[in-house]
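Selected chains from the complex are presented in situ; the others are not included.
Chain IDs A and B follow the sequence of writing; residue 1 opens each chain.
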């Protein structure tokens, strides 16, 4: 493997080999698309149990030009970086094999997101490889960027958690919001790709079209990540709406002290002005005045914005991402760029479309 | 409609209201409450005892 380059917006000549476990899935497909277009990666393997020896383009029509066929996840090739885009529970079982095959493992599931085993006991069904939890770094660069260089086990954030954390972090940093603040309501709206490729009856087109469907009224597991990384518990409710890509979090915050618009602009500019993938969209004219998922669909961008409710001292924060990009595959590649010392935005430059329907 | 003469009477475990079940339900069967729609498990038949069935998370995905 080649030397690490500095992450300074320049370019790098390094090339890393990569494999994607779970290549027929939705986020696996996104990883393949991003890595195939990335100047510093060469994809050598994509696995599937159900489509061994079938072309990648048969499943992902946008990758028809990729000369690659799926192989069995039991026959992992030796690579620099292994990306796992498998359902919860798979990576924690296979993590030793993954590290036998690769120097760096990037996992998109929840398996290494929480800081310790207690979290898995409380929110999931426990953890079978808790010894890896200390080695894992949470992938979200805007939150954990300083710890990513050199990371060997990267744990991609949950998409709804990512939207929420990006929206609230500037308020936490500024002390507007803290564990004592009072109720923080986070009302999330998500697209159908969040459910992955293997949807059931509720995901069929006739049943899933046109919905505003409460699908996680309370008790959503992403609360655990938000609490772990922002240090506050939120009242969290998730609705399915009629789009394919996108997660939009509306956070209702009641600060103890009144804040001004200028305070808010200061907090958000302070947090994100230097971040290459963050945009503050908050008021103004035209059709697109606040964050909305279709404005970032297909991209690694996150939009955040806010509004003040003078009457009752509420801050409403809006945050919008593409769940398949900033909310998973894009975030993973972004974090890997930082881990390997590659230019931060490499392979992630696509800026989205206008007009666009429900991408 | 359903043969009400044969119907079984039970107490809805969530609301406490009296509800009617089909005569042919069996122990272990999951049936939805006519009041709340909740999935109820038939625990016993004589007397009819119902319990809330655990929700099937998988149906809903993420």
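Details
Going forward, a residue touches a chain if its C-beta (ideal position, glycine included) is under 8 Å from a C-beta of that chain, and two chains touch if they have at least 3 such contacts.
Only a predicted model underlies this, so the values are computations on that prediction, with no experimental measurement involved.
Only one copy of each distinct protein chain is displayed, but the complete assembly has the stoichiometry A x4, B x2.
Going forward, only the chains that are shown with their structure count from here on.
Centroids built from CA atoms put chain B at 41 Å from chain A.
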